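Once you've had a glance at the structure underneath, I'll fire off some questions.
Removed from the display is one protein chain of the complex; every other protein chain stays in position.
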Amino acid sequence: MLVEALVLSAILFVIGTLGVLVRRNAIIMFLCIELQLNAVNLSFVAFSRYLGIEGQIYVFFVMTVAAAEAAVGLAIIISIFRHYESVNVENFNLLKW
Amino acid sequence: MADILFFIFAAMAIGGGFGVVLQKNPVGSLLFMVGTLASVAGIYVLLDAHFLAAIQVMVYAGAIMVLFLFVIMLLNLGHDYRDDIKSGLGLFAAFAVTGAIAGLLARQLRGAGDNPLLAHFPGPEGMEQLLAEQGAIGAIARPLFTDYVVAFELTGILLLVALVGAVAIAKRRV
Amino acid sequence: MSGLLQASAYESWILHALIWLPLLGILGVLASSEERAKHFAFAWTSGLFVLSLGLLWAFDPAGPLFQFTSDAPWIELWGVGYSLGIDGISLFMILLTTFIMPVAILGAYRYIGEKRRAFYALMLLLQTGIVGVFASMDLFLFYIFFELTLVPMYFIVGVWGGERRVYAAVKFFLYTALGSLLMLVGILYLYIQAQAGGAPPSFHYLELLGTPLTLGEQLWLFAAFALAFAIKVPLFPFHTWLPDAHVEAPTPGSVVLAAVLLKLGAYGFIRFVLPFFPDAATHPTVVMVMLVLGVVGIIYAAWVAAVQPDAKKLVAYTSVAHMGFVVLGIFALTLNGLQGGLLVMISHGISTGALFLLLGMLYERRHTRLIEDFGGLARVAPLLATAFVITALATIGVPGTSGFVGEFLALLGTWERHPIIALVGTTGVIFAAYYMLPMVQKILFNELDREENRTMPDLSGREIAVLAPLVALMVLLGVFPTPVLDRMEPGARAVVEYVEETTRDGSLLEAARLDRVDTQSRFVHDSGRHELLISPDPTWSLSDRSGAFRIPDDHILRDEG
Partner (left out) sequence: MSESTLSAVAADVGQVAGGGFDPVLPGLILLLPLLGFAVNGALALASGSRSATALREGREEDHASSARPLTHTLPTWVGPGVMLAAFLLTAVNFVGMLGVELAEPVIRTYWTWMATGALSVEAAIQLDQLSLIMMMVITGVGFLIHVFSVGYMKEDPGYPRYFAYLNLFVFFMLTLVMGANFPMMFVGWEGVGLCSYLLIGFWFRDREKANAGKKAFIVNRVGDFGLLVAMFILFAVFGTLDYQAIFGAAPDTLVYGGATVTAVTLFLLLGAAGKSAQVPLYVWLPDAMAGPTPVSALIHAATMVTAGVYLVARSSVLFAMAPVGAAAVATVGAITALFAATIALKQYDIKKVLAYSTVSQLGFMFMGVGVGAYAAGVFHLMTHAFFKALLFLGAGAVIHSMHHALHATHKDWDAQDMRNMGGLRRFMPATWITMWVATLAIAGIWPFAGFFSKDEIIWYVGTSAPASVLYTVLWGMAIATALLTAFYMTRMMVMTFHGPNRTGGAEAKHLHEAPLNMTIPLGILAVLSVFGGWINVPGSVRDSFFGGFGLLPMSDWLDRWLEPLTATAYQIRVDQLGAYASTSPVGGGHVLWGAIATGLALAVVIIGARVVGSREIRPAVDSPEPTGFGKILHDKWYVDELYDRILVRPIQSLSRACWRWIDQVIIDGTVNAVGSMARGFGWFGSLVQTGQLNTYAFILTLGALVVLGVLIL
């Protein structure tokens, strides 16, 4: 089942990547990033089945980081929306000096 | 049986993934995402990661996705946006890059099943034995609170910082 | 005194204390209130100065060259050590630093009006960096401290400075960092080259000393090191950051910059450039270039200083002129010249520091630095005028003040090797009067013709307390510099003679390179440590790492003539 799981993981990752690149809605982009994370998690779990429990522990950490990321990221989105009345990433270019 | 279940879950996950990307309504995307997460949780069970499957459903599909939903609702984004999906050059570039990645991954995975390394791979027996001895939670908890305890505590701090940070950022400016 | 020092094992902890206690003081500064921070900083640095005074007694001019040595591994994989140690040269640089710091802080009590805690914390950090540079025996450590001094200075200029402070701070930082990065490359090259013979990796000064290098390599490395130090000194034509930084810096910043930071460059020349690259440093073309730059600096800076409308800028340019004398003294490669150069460094630290303090006091009173805004102040502020005149005289090297002894020795030493250069350099004494006296006249003398100046208060008690020790030192060093000269002599002599010996017939290093076995026997001690060859005479070169570079007493007392 290992190879199949890895293939699924790759497919999900590609879908996630596509989503990040084609969507303009910051929240959806965010969701797609979560999808990518999940794809990677899947690989971890698949390998973990054969190589030991550490893979699962990594997934555990990834999930916590994802939760933290979601909290902060959503807060940023809220804060930006308050200012620009939009979550369309093409409407703001804050990320430069 | 397991293989059949796997393919069912896999199909659901891929379908959900496309749904996330293609659905114009954010709430729709979100629901597809929940579906994908649940399917992946199913696959986790098949891969003997019962504990992760549980928290995938509870934390990911439950808590985090609800958080997203709250935000969507809060910002009143629950309707279709025509220009949400790129078109033209942007779309082409996105597909080009994604395609390239897909190609590379496919090239890497093609014939992975015949990889001689697999012959040397230990079977799932070790994991099954571990689970049998310590239980789904014990197997993951034991290393987590011994070898990885520092990282574990740091994650706690990270979450706390994220919490404070999120509050600070989202707080309405006085 | 020495009994007390011995009883407290002074030798073993003083250098560490002088480096790290300022950092500890930062905690105290941050813990005290905005109002009290200055008192704390002053008390702390004064205490450190008192502590450091013990060095004068504890340092034995007849003892090993490097004293108070300590050696602890830090990053063992790379051979980086926390190695400290000082010779007579670093001794006085450290004393100058610990002395100037409380003076500068006390002098700035009123000048620094906001964010005081941060300011004094940065000053203490600066002290750690400077003392660290002078006490390091490890090049890695040296480099870290060398760069560390940049950071607090950058903020001191950039936050508490004048109108163009950001421009000046950035220029200061980038200019000096540019130079020191090249030096880092040089250090690494040296480090790698030193391991070529299979020696264990080490950044220790004495280990890297005597690393066999071809003339070509030496010239390149010389250029890399010299650029870093020439910018710091600053040597004409790398000096333009200095007037900007000085003019914009707050008074204590200017004081420390002029009194100590510039000395890092000259110190680097003496400590590293000369002994590491003796063939390059004695290469006739190189020597000529350095000497000519020094002399041009003396005269050119004096001329430029003379036409400055801004008093602070004027004094900044005089720094360039003075450091020209230092460079002259160093690259004359004679004992007298080097000793003179060192004394100019000390004297310049004191007198220019005092000048900046005085200008700061004037600025606090009138909020202007333009010479033409003053005039006739001698009538309304006689104490200030007296201190100003004495300081100005020390700056232009009137005999009986510290300035004279240094310049005299430096030029005397230069004359022994390069009479024409010294002849031109000596005209600097004329031009010194040409830039300084008009300023003194326009500020202190002439008619008191501006209403604002009529009500200017004279020196306060605190200001007298700041200036009195400086003025006293100017006179004391001018009349009786022997204690300083005596303690510096072994260090200076070691450098000059080492350079002389290693380049005597230009064959030593070349031969060493051709014959690796010979290299080992000459440079490597049985413990695998390199050692400094003072002379082919075996009784002259000896000893373990802590006492390496040691010269027997009879050698020190030996008369050259």
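Think of it as A, B and C in the order they're written, each chain with its own count starting at 1.
Convention: contacts are C-beta pairs under 8 Å (C-beta built on N, C-alpha and C of every residue); 3 or more make two chains touch, one makes a residue touch a chain.
Please read these numbers as outputs of a predicted model, since none were measured by experiment.
S.K.: If the full complex is used, which shown chains touch the chain that is missing here?
M.R.: A, B, C
S.K.: In the whole complex, not just what's shown, which of C:L55, C:A169, C:L393 or C:L467 touches the removed chain?
M.R.: C:L393
S.K.: From the listed residues C:K171, C:H246 or C:K263, report the one that touches the chain absent from this view.
M.R.: Considering all chains, including the one not shown, the answer is C:K171.
S.K.: Kindly state which of the options C:I19, C:I86, C:V157 or C:V304 is in contact with the chain not pictured.
M.R.: Answering carefully, the residue with contact to the hidden chain is C:V304.
S.K.: Out of C:F42, C:F99 or C:W241, which touches the unshown chain?
M.R.: C:W241
S.K.: For the chain that got dropped from the picture, name the residues of chain B it touches.
M.R.: These residues touch the chain not displayed: 90, 93-94, 97-98, 100-101, 104-105, 107-108.
S.K.: Name, in rising order, the residues on chain C that touch the hidden chain in the full complex.
M.R.: Within chain C, the residues that touch the unshown chain are 171, 174-175, 237, 239-241, 300, 303-304, 306-308, 334-336, 339-340, 376, 378-383, 386, 393, 398-400, 404-405, 408-409, 411-412, 415-416, 419, 422-423, 426-427, 429-430, 432-434, 437-438, 441, 444-448, 454-458, 479-482, 485-486, 489, 492-493, 559-561.
S.K.: Touching the absent chain: which residues on chain A qualify?
M.R.: Those residues of chain A that touch the unshown chain are 17, 20-21, 24, 26, 29, 89-90, 92-97.
In this section, only the chains that are shown with their structure count from here on.
S.K.: In whole angstrom, how far does the Cα centroid of chain A sit from the Cα centroid of chain B?
M.R.: From the centre of chain A to the centre of chain B is 7 Å.
S.K.: Go ahead and note the Å separation of the Cα centroids belonging to chain B and chain C.
M.R.: Centre separation, chain B to chain C: 61 Å.
S.K.: Please tell me the distance, in whole Å, between the geometric centres of chain A and chain C computed from their C-alpha atoms.
M.R.: Here the centre of chain C sits 56 Å away from the centre of chain A.
S.K.: Where on chain B is chain A touching in the complex?
M.R.: These residues of chain B touch chain A: 2-3, 6, 10, 13-14, 17-18, 20-21, 26, 29-30, 33, 36-37, 40, 43-44, 46-49, 51-52, 55-56, 59-60, 63-64, 67-68, 71-72, 74-75, 77, 81, 83-86, 90-91, 93-95, 97-98, 101-102, 105-106, 109, 112-113, 118, 121-124, 126-127, 130, 139-140, 143-144, 148, 151, 155, 158-159, 161-163, 165-170, 172.
S.K.: Name, in rising order, each residue of chain A that touches chain B in their complex.
M.R.: The touching residues are 1-8, 10-19, 21-25, 27-28, 30-32, 34-35, 38, 41-42, 45-46, 48-54, 56-57, 59-61, 63-72, 74-79, 81-82, 87-88.
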